[in-house]
Structure formats: C-alpha cells, structure tokens
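A single protein chain has been omitted from the complex, and every remaining protein chain is retained in its original position.
This part shows chain A:
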Amino acid sequence: MGVIHVTDRAGQRHTLEAIEGWRVMEIIRDWGLPIEGLCGGACECATCHVFVAEEWLGKLYPPSEEEEGQLDTVVSWPSSRLSCQIIWTPELDGLEVTLAPTGS
C-alpha cells in the first residue's frame, strides 16, 4: 500500500490511499475528488488531465503517441499527463499531482 498526493483546483492538497494496478484517475475519482474521466480511462477525452510534480515526471512511463494526441486537446504544459494513463505501482508511492483547470 501507499499514497498519492493530489492538489485540487482550490489549491488544497489531499493524501489518498492508492491501490496497485489502478489508474491514478480511478484512485482520484474513487476518493471523490472532482475529476471527470468522461471516457472511462480509454485515453479518448483528456478530462483527467493533471500536472505531475517535476521530481516525479521522469519516474513515469513516457506518454504514448495516443496520449500526446489527447494532450493536444487541452492547454497542456511540460508537466501535463493524463492520469488515466498512469497505472499506480508501489514505486509511485508519494506521487504528487495537481488537477488541471477545466475550461468553462
């Protein structure tokens, strides 16, 4: 077991217990934080967009071309990832992400 730290859009940081094999999007959603995940984790909608803390970016598998294509559809920055494409493993204990703003 381990945790992830999620900063919401109001700037509040939440520490959530993580489950091995779950997508980070699913962990965030399961704890009731406002993440849409419209397509259900199929890498098709970019509504689970998060910013990953710099020290964690290099520890993740790099984004697939499919994920890059979805990141094209949001205002993404170098720290941007889709949280449905990050599968949580114990190596990611303490992972630090921030929910990206959503458009109006």
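By definition in this document, a residue touches a chain if its C-beta (ideal position, glycine included) is under 8 Å from a C-beta of that chain, and two chains touch if they have at least 3 such contacts; residues count from 1.
Quick note on the criterion: contacts and distances are computed from a predicted model.
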item	value
Name per UniProt, for the chain absent here [options: "Ring-hydroxylating oxygenase subunit alpha", "Ferredoxin--NADP reductase", "SRPBCC family protein" or "sn-glycerol-3-phosphate transport system permease protein UgpA"]	"Ferredoxin--NADP reductase"
Which residue of A:V3, A:L33, A:A53 or A:V74 touches the chain not shown here	A:V74
Selected residue (touches chain absent from view) among A:D8, A:D30, A:E44 or A:E96	A:E44
Residues in chain A touching the chain absent from view	38-40, 42, 44-47, 68-69, 71-78, 100-104
